[in-house]
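Take a look at this one; I'll ask things after.
For this view, one protein chain was removed and the others were kept in their places.
Letters A and B mark the chains in the order given here, with residues in each chain numbered from 1 onward.
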Amino acid sequence: MSIVPSAKSTGALYWPVQARRNIGVRSLFLVVLAFLIAYGVLFPGLFAASGFAKFTQSWFPLALVAMAQAILMLTGGISLAIGATVSLGAVIAATTMAGPFGVAGGAAAVALTGLGIGAATGFIVVKLRLPAIVVTLAGSFIIGGAALLILPRPGGAIPAWLSDLLAGDTPAAFVLLVVIVLLWKLYLATPLGLSLYAAGENPVGAYRSGVPVDAARVAAYAISGLLSTGAGLFVAAQTGSGDPVIGTAFTLNSIAAAVLGGIGFLGGQGTMRGALAGSLLLSLMISVMFFLGFTPVAQYVAQGLIIIGAVAIPQFRKV
Amino acid sequence: MTAWNDSAGGKRASAILKSRPFLTLAIVAAVWIVASFVSRGFGAYGHLRYLVELGAVIGLVAAGQTFVVIAGGIDLSVAAIVTVSAISLPLLSWQADPTGLVSILAVLVLTTIIGVINGLGVALLRVHPMIMTLAMATFLQGLLIIIAGGSAVTAENPLVHWLGNARPAGIPAGIILWIATSAVVLTVMHATPFGARIFAMGANPLAASLSGVPMTSTTLAVYGISGFTAGLAGVLVLGMNGQGYVGIGDPYLLASIAAVVLGGTSILGGLGTYAGTIPGAILLVTITALITVVNASPGWRSILFGSLILGLLLLSGREQARR
Partner (left out) sequence: MTTVAPLLAARGVSKAFFGNPVLRGVSIALQPGRVHALLGENGAGKSTLINLLSGALRPDGGEIEVDGRAVPRMTPALARQAGIAVVQQELSLTASLSIAENVGLGAYPKRFGLIDYKELAARAKAACALVGLNEPLSTPVGHLALGRRQMVEIAKALYRKPRVLILDEPTSSLSSTETKILTDLLERLRGEGIAILYISHRLNEVMALCQHVTVLKDGTCTADRSLVGTDATGLVRLMVGRDPGDLFPKWQPFVSTTTAISVRKFSAGLMRDVDLDIRAGEVLGIGGLVGQGQEDLLLGLYGAIPGRTASAVVNGISGLPGGVPKANALGLAYVPADRKREGLHLIHPILTNMMLPAFARLPALKLRSRKTERETGKSLAAQLAIKGDLQRPAQALSGGNQQKVALAKWMPHDPLVLLLNDPTRGVDVETKREIYLMLRTFAAAGKAVVLLSSDTSELVHLCDRVAVVREGRITATLERAALSEEAIVSAAMGAEKQKVAA
């Protein structure tokens, strides 16, 4: 992290560029703010330490998978294996962390698995030129199967101190999220990171300009895998054990959050801050509707309508 | 050089593509033969019949999915529609409907309308198919809880019961339903102008629209068909199960897409056939059964599934590089 200050001190261009990127998500930020206020009014505990901790913990895994999906969609890809990868991360964490290599060894295993799976998927999609949607669909079977092999039924254990640290009465989730966002900023400030946009929006032009298009895309898949297994580790810490199917819902929610956050399907459209806001919005929506006493039915109905609306309304504005 | 390679590659790809239904069928046959030697009960007529009957549900869901995928879209709401059908049918019964036919028709109209709404979102609101159908699935989950309240519902419908259990001439009614549906689907897909429009739309929507293909109505029809066949699958699965519950349709989303892809239909649209999806569906249930027979764990079953799809994709990879 020591190099972050130098990234920030790069003078008169970096910050205006960042400020410009905010314009596109301004209205989204306002909506999120409105939901945050509503949430704060309904549940004043949000501003207490424990309420804040609980809230960020419920948001954290969704934020990670939204980022995992967004980075792929920015390169023009998509993954239907996010949920399975989350599950795999969770079972690996739950089976290794109590073992001889301890928490550090377990975390390393989780991270390496995520990077490896992502890189392999990326290689198949990018180098063998197969459609991402089918590759990741097949991948979801393989990854989910691996999770079932490791832990056929919920079990394993996460050391209690880690669960307490990550999912207890601490702001650890929030701090981690801040760190991850800073790391992302750092990545986006590298030539490879910024190439994501060019590789997603105009791959031919980017290639002609000397952008390592394939490398940027494979790297995106690897990072996406890492974020997904990381989310799995966190979920395992929340529940204190591993469950081989715990991640299933994250596939669809990651797409929904990314799209709510303004990420387009065609590549190169949207920003990570938008995707994060989208995941926060989704997380808030569920919580706020819960406190307003919406029945689960109404929650689902509202969620479906909001997602369609969020995608359709910009279409009309364009016409 | 390039030109020569490309045209030869195009020919080879189309040759592979043409044989894909047969290739899939051959794999099914080979697997059946080998498995019946390895495991005594596997090759029994009754067992194979049971497999095809299980395949019928996937095959019906995948019929609509094949239409949608060929037209260049994807339907992620089929699982929810299957569940809607299986849950709402027991609740829709009238005294004046002793055979149960009217309630079945009512349910099919309902699921077709759901599909048409998907089509409206895709064609008129221009929402990406994945998002539109995903949102529809979320929406339907809510609807299902209203309808069923979370508990299983039992079908009292005689026709549904017959579909799930009767064996006229020794053939399960579900298989007969599947054969009849397949005949209609294959005819519509390959022997009518409507079918040709769908292929054109999936291969190049802009060129199709400039050639006069009515895009909106065709899109509505395609998603409507998907809703209809998913509804039909829901009726069948209800008959076979006796009960409908929330989540009954869940396995059929991935299965339907896998069957379509295994059958050689391009996920990018414009190329494919339901004739490949049929053996694709049987292959899926066969592998499931085989892994059960050799006592493979669910994990291995899933891994084998995925690897198989990936392996077949790699076989036909060249065709996918066209966009």
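Definition applied: a residue touches a chain if its C-beta (ideal position, glycine included) is under 8 Å from a C-beta of that chain, and two chains touch if they have at least 3 such contacts.
Just so we're clear, the structure is a prediction, and the values are computed from it rather than from any experiment.
Only one residue from B:38, B:146, B:183 or B:207 touches the chain missing from this view: B:207. When the omitted chain is restored, the residue from A:197, A:250 or A:300 that touches it is A:197.
Here one chain is not drawn; of A:100, A:210 or A:293, the residue touching it is A:210.
One chain is missing from the display, and on subunit A it is touched by residues 3, 6-7, 10-14, 16-17, 19-20, 186, 189-191, 194, 197-198, 201-202, 204-211, 268-270. Listed for subunit B, the residues touching the missing chain in the whole complex are 1-4, 6-7, 10-11, 14, 187-188, 191-194, 196-197, 199-200, 203-204, 206-214, 221, 270-271, 322.
By definition in this document, only the chains that are shown with their structure count from here on.
Here subunit B touches subunit A in the complex through residues 74, 76, 121, 125-128, 130-132, 134-143, 145-146, 254, 257-258, 261, 267-268, 297-307, 309-310, 313-314, 317, 320-321, going by the rule given at the top. Per the touch definition, subunit A reaches subunit B in the complex via residues 78, 124, 128-131, 133-135, 137-150, 152, 244, 252, 255-256, 259, 265, 295-301, 303-305, 307-308, 311-312, 315-316.
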